[in-house]
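Take this structure, written in structure tokens, and hold onto it; I'll ask about it next.
One protein chain omitted, others in place.
Moving on to chain A:
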């Protein structure tokens, strides 16, 4: 199957000689939910900017659904919907008009553009704000407006740059649900985010970019397998003794009812439970100390620095 996005040897040198991308290659399959991660200034937004034509590349090639952007960028653009990081709509226009205009820019007849605008404003819970000037919307609503706008021409590839930045938890969850629904319906999604639990919850594959290079490109499952150790926090029913020893495991008592245990690759957490059980200590709940992906991300970025 033709990949939704194929980037080969892509480079970008800005006017001030800053080399933002150093020949990266990347492939995103159709139907994938793909995370593009990296610290600030790593080259994520430059990559996205090149794909959607806001940044001109210095070298390499980009194919969107098999269409080379150097040969027929307008045709490639029809496949793409872009949700940028910053709000980029006219603050004085009504939400409905913003969507209808965007449809027009993609050549949708007015009646169809209006129909789609209604469909996606309703889907994103903005229909009752259709006659409101966009500047009057809350931050979360503005983010949803940008998603609705990106979908009005029903692209096959949706690219979201930090879509849930500054959005409250409830709204974030509902946006996740929406994105998962359209992904299940066949839309390929590429997501950049700083919330690594978001990438872990939503995405199947991942690329980590740092200093203009791809430092990792794999499935999230395989990436997490590379974790050499995980630190679990165990909450206990009984008050913990001042010193506690779990054979073969590093552990640390953090308070009367909490214990941190390091589980290295090849070890089993069941052995921890057994050891604690034998000492009359029962576990009421357990969680990771940090997000697993976050730990992996920090390791990769630090080792590439």
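Criterion: contacts are C-beta pairs under 8 Å (C-beta built on N, C-alpha and C of every residue); 3 or more make two chains touch, one makes a residue touch a chain; residues count from 1.
Convention: contacts and distances are computed from a predicted model.
For the chain that does not appear here, its UniProt entry gives the protein name "Transport permease protein", which is one of "Heme exporter protein C", "Transport permease protein", "Anti-sigma factor antagonist" or "Succinate dehydrogenase". Checked against the hidden chain, the listed residues A:82, A:124, A:240 or A:259 yield one contact partner: A:82. Contact with the omitted chain, checked across A:2, A:54 or A:298, is made by A:54.
Mapped onto chain A, the footprint of the missing chain covers residues 14, 49, 52-56, 73-75, 77-78, 80, 82, 84, 86-92, 97-98, 101-102, 104-110, 149.
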